[in-house]
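Take a look at the structure below.
Apart from one protein chain that is not included, each protein chain of the complex appears where it belongs.
This part shows chain A:
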């Protein structure tokens, strides 16, 4: 495909190019100003502030439970508020609800698509949401009747134009937040399936999201393939802040408006697929593509421990609601709880 040879279109081209050049200059100037302002406030590094903090001692964490039952790669998992149940989804289209403490399977649903990349537990513990290559997010109420087919009561809530990468209930069972390969995030009313708000701004697939707890309770963060992490206002749909990531394994963001710390080690070569903080925020757990979990001291910036156990890539990692353990899902078809 080459530039069109027709004269009228050529003039249009020139005009467009000029506008583009002008806009680019303006954008660059503003970006420069913003960088200047940010630099003025960056008066100290995290490890300087954390100098007085005591270092951490030896760390012993082990696999405490192994959940076997998925027939293919585990892609996502989420904890129930009761601190022991979890929901997990897999490449083979199955979504399973487990009591991770006893390792019993309590419910199982077969989705009509494969690659169920997202799943979430409802705050009440009475439903789960999941989706993936079907471009949808569906909610399944959890029935205790052994004979009832869970798929029968399924409710289709979200519809995107590309795969569903993540989903999360907000404060109640009534609203779901989704992110998609179509580059957008969206907020939905579960009961009616109505789109309440959509969030545009990512230049590529959005891969993950997380709710940000605050007194005004209205924001969330999303991360995308465009190497950006965006903070959104749920009410207006606007992007409040944007963080650009570099080649770091993990990027930590805060109100300081810029990257605060990079957690990396020369010997860690493979990318991290999922992260979560311990309850106090002192530890950061990362599930890596080389099958390991690295535990970081967030304040000192050092690696505290490396955990082995999975036999393939760790695809998902979440700390339990009361912080007593964290759970990982892996391409080796299993989930593990660590404490």
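Definition applied: contacts are C-beta pairs under 8 Å (C-beta built on N, C-alpha and C of every residue); 3 or more make two chains touch, one makes a residue touch a chain; residues count from 1.
One rule holds for everything that comes next: contacts and distances are computed from a predicted model.
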Choices "AP-2 complex subunit alpha", "Regulator of G protein signaling 11", "Calcium and integrin-binding protein 1" or "pantothenate kinase" - which one is the UniProt name of the chain not shown: "Regulator of G protein signaling 11"
Among A:67, A:96, A:118 or A:142, residue touching the chain not depicted: A:142
Touching residue (missing chain; options A:93, A:131, A:201 or A:286): A:201
Missing-chain contacts mapped onto chain A: 1-4, 13, 16-17, 19-20, 23-24, 26-27, 30-31, 33-34, 37-38, 41-46, 49-50, 53, 56, 61, 64-65, 80-85, 99, 101-102, 104, 106, 114-115, 124-126, 133, 141-144, 162-163, 170-172, 174-175, 181, 189-192, 194, 196, 201, 203-205, 213, 215-217, 224-227, 235, 238-239, 241-242, 247, 254-258, 260, 265-267, 269-271, 278-283, 289-292, 298-299, 306, 308, 319, 322-326, 337, 339
